[in-house]
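My questions all concern the structure below.
As you look at this complex, bear in mind that one protein chain is not there, while each of the others sits in place.
Residue numbering begins at 1 within each chain, and the chains themselves are lettered A and B in the order written.
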Amino acid sequence: MKQKRGLLLVVALVLAAGCGLARAQSATDTKTLGVKTLDPPGAIKAVGTWSLGARAGDFICVAGMQGVDPATNRLVEDPQARIRQAFRNIETIAQSEGASLKDCVRLTVYLSDLPRYAPMVEKAQSELWGGPPYPPRTMVEVKRIYDDDIAEIDSVFYAPVK
Amino acid sequence: MKQKRGLLLVVALVLAAGCGLARAQSATDTKTLGVKTLDPPGAIKAVGTWSLGARAGDFICVAGMQGVDPATNRLVEDPQARIRQAFRNIETIAQSEGASLKDCVRLTVYLSDLPRYAPMVEKAQSELWGGPPYPPRTMVEVKRIYDDDIAEIDSVFYAPVK
Partner (left out) sequence: MKQKRGLLLVVALVLAAGCGLARAQSATDTKTLGVKTLDPPGAIKAVGTWSLGARAGDFICVAGMQGVDPATNRLVEDPQARIRQAFRNIETIAQSEGASLKDCVRLTVYLSDLPRYAPMVEKAQSELWGGPPYPPRTMVEVKRIYDDDIAEIDSVFYAPVK
């Protein structure tokens, strides 16, 4: 009789403790303990004081991407293909953290010539996203892009930690 | 006696289970399952491979907004009124997700002429926010904005999921 009551108390304690543990686990799951720097295989290499991307909680920030071919580490020649490659480079980094292009929540597109390259951005996105919904976007013409390039694309993704 | 003990065990189990359930519910509440694309009534229409905005967890990303009148789908004529309209367009999208201008946590303002239009941005914000606190802001002059416009405003809001 006394043993049984003791057992009951133990059961209650274990359940309560388990519940607390589960909560703590959940807190750990929804919050990574810090910034996770990204450098996935197949992506371009970051040379300089920057990284390709970073996961912070449920968000993935990707560095401004240009149309560099990861195989050759050089800019793709054709403008339309180059802009498409910039998006592909973004995709590689996002995918390494479980995000697809559809999980993109913010795009900032910097172009060296807006009237000339904006239609190419639209074409590339149309092909790669395959249709709506598309992410919110800001697109402006700047005075110069690194390597006198035609496009640099900055992006943020949402990929909740499981 | 035995029944009472059984009852006690059931009570403990139900409490513990309820606690676990509440936790699971909380996890669902704090994380939407993916990106929610925004297209609220009264807002301008997005034409092209972009959306007006997106909710991602507790954050709302709004596309770069220009001073387009949603009623006519054309840029407002007067520069001061146009810049004010850009903020109003942002507000409409943010409000559809329960956020006010005071919930804005990041503004990037692109202008075609910084000395000329920065004071108009200040005036519009002063009127629409009604006083401090204002959000952190970055404001630069770029070479060209879509439609050779004078201002495009990019923004992020914080609106925790209830």
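Note that in this section a residue touches a chain if its C-beta (ideal position, glycine included) is under 8 Å from a C-beta of that chain, and two chains touch if they have at least 3 such contacts.
Just so you know, these numbers come straight off a predicted model, no measurement behind them.
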Contacting the left-out chain: of A:L52, A:I83, A:M139 or A:A159, that is A:L52
In the full complex, subunit B touches the hidden chain through residues 4-5, 8, 11-12, 15-16, 18-19, 22-23, 26, 29-30, 58-59, 102-108, 114, 118, 121-122, 125-126, 129, 132-143, 156, 158, 160
Residues belonging to subunit A that touch the chain removed from view = 5, 8-9, 12-13, 15-16, 19-20, 23, 26-27, 30-31, 33-35, 37, 48-54, 56-57, 59, 61-64, 108, 110, 142-146, 152, 154, 156
